[in-house]
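One structure is given here, and the rest of the page talks about it.
Complex shown without one protein chain; remaining protein chains in place.
== chain A ==
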Amino acid sequence: MPSEVITLQLGQCGNQIGFEFWKKLCAEHGISSEGVLEDFATEGVDRKDVFFYQADDEHYIPRAVLLDLEPRVINTIMNSPYAKLYNPENIYLSKHGGGAGNNWGSGYSHGERLFDEIFDIIDREAEGSENLEAFTVCHSIAGGTGSGLGSYMLERISERYPKKLVQTYSVFPNLAESSDVVVQPYNSLLTLKRLTLNADCVVVLDNTALNRIATDRLHIETPSFTQINSLVSTIMSASTATLRYPSYMNNDLIGLVAPLIPTPRLHFLMTGYTPLTNDHEETSVRKTTVLDVMRRLLQPQNMMVSTTPDRNGSHCYTSILNIIQGEVDPTQIHKSLQRIRERKLAQFIPWGPASIQVALSRKSPYVTTSHRVSGLMLANHTSISTLFARTLQQFDKLRKREAFLDQFRKEAMFQDSLDEMDDSRDVIQNLVDEYTAATKSDYLSWGMNRPGSSAAGAQTLA
């Protein structure tokens, strides 16, 4: 009786990264592009039913719902060899096909209008699961559908399925380049509010960092979307590896996420992966010991979130989860942890446990890699607030000038006022403040900034 996960792919970006994710999962589980188990896939040590279910003819169908307001990406998927993989009933394309026009408001409004149709699909999928554990949402926060429809979906899912974990893989825009989407800061901020309030765990995939990694680490001059999405799919597949390859520990998502998130809002996780390889380029094979992998994961250049350099050195880890894949002796893990602690390679919050969790996972027997050990880090780091702060800055620049708000005012939510935007700003500012407070030892009394607060008690654990 497995704990199943339903994946919701929203918008162009969400569907693109979702598509890469399913391709990767199919390869790792020995499932053909048509969902049929390959002849060579006989080892049977994996748990396919977390992400797939079997049709009557026993071919595997992803527990995926594909939603978009414009057809381009979904059409590409449906014209690919993987067209037969998905359940066609789980693909929803807006009938008018015009998309959300990169407008969060439009996407959100579409969501309200399409609620019944979309939740028919989601409810059916959820009811078809024996023991649904989580929803995973793949989307971008900068566009229209992924952000707007995504925000709407997050609100409704957390209401409708309060006991289910809601995890997102949220693609943050590349702030290093000027974007075609001028309202990107609005979209991002409005989505961030929902991610803060309605998601249990957000895996931040920062396009800025992904491009930097593709350029610097993989030596790709101009990384394509496919190449960037491939990186994302690697992260997604590695972060779900312990669920798909059962072991004595870390077999459910909640078990992985809970120790990473000590307080409700500090649930934005950054990722790191090593060793990264490029399919198109021969890379030198390095020796990968557990310590090497764990040390490299702590290096900022491997992080897939581009944060502002911390001049004061105050930012720190709240918690870390390293998912190590490969044939590893458990004792090596503990030696490596010991070394990391001794050398103080990771700076932790002063008010809570210095939690470095390590989850061991098997590698797919059907996908050959040149490295013995690979690792993914999911880290809760306070420096992620700098990303939100930059979004706030960009939002403020536009908001001050009340630029590009016309399209928003056309939507029901913003017809009367733009309070929602200001409210979202407050939420995100609060979030940034909380992350900043979390770097200090008096985090426990954060929010108690008035006289008389000493009545709080002994605060033994702080």
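Here is the rule we use: a residue touches a chain if its C-beta (ideal position, glycine included) is under 8 Å from a C-beta of that chain, and two chains touch if they have at least 3 such contacts; residues count from 1.
Everything below uses one rule, namely that contacts and distances are computed from a predicted model.
Taken from the listed names "Gamma-tubulin complex component", "Dynein light chain roadblock", "Cytochrome c oxidase subunit 5B, mitochondrial" or "Large ribosomal subunit protein bL19m", the protein name that UniProt assigns to the chain not shown is "Gamma-tubulin complex component".
Touching the missing chain, out of A:R72, A:H219 or A:R341, is residue A:R341. Residue-wise, the contact with the chain that is not shown comes from A:A258, picked out of A:A258, A:L345 or A:L418.
Per the touch definition above, the residue from A:F135, A:Y317, A:W351 or A:F388 contacting the chain not shown is A:W351. Although one chain is not drawn, its touching partners on chain A can still be listed: residues 1-3, 47, 49, 131, 162-163, 200, 246-252, 254-255, 258-259, 262-264, 329-331, 333-334, 337-338, 341, 348, 350-355, 357-358, 360, 444-448, 450, 452-453, 455-462.
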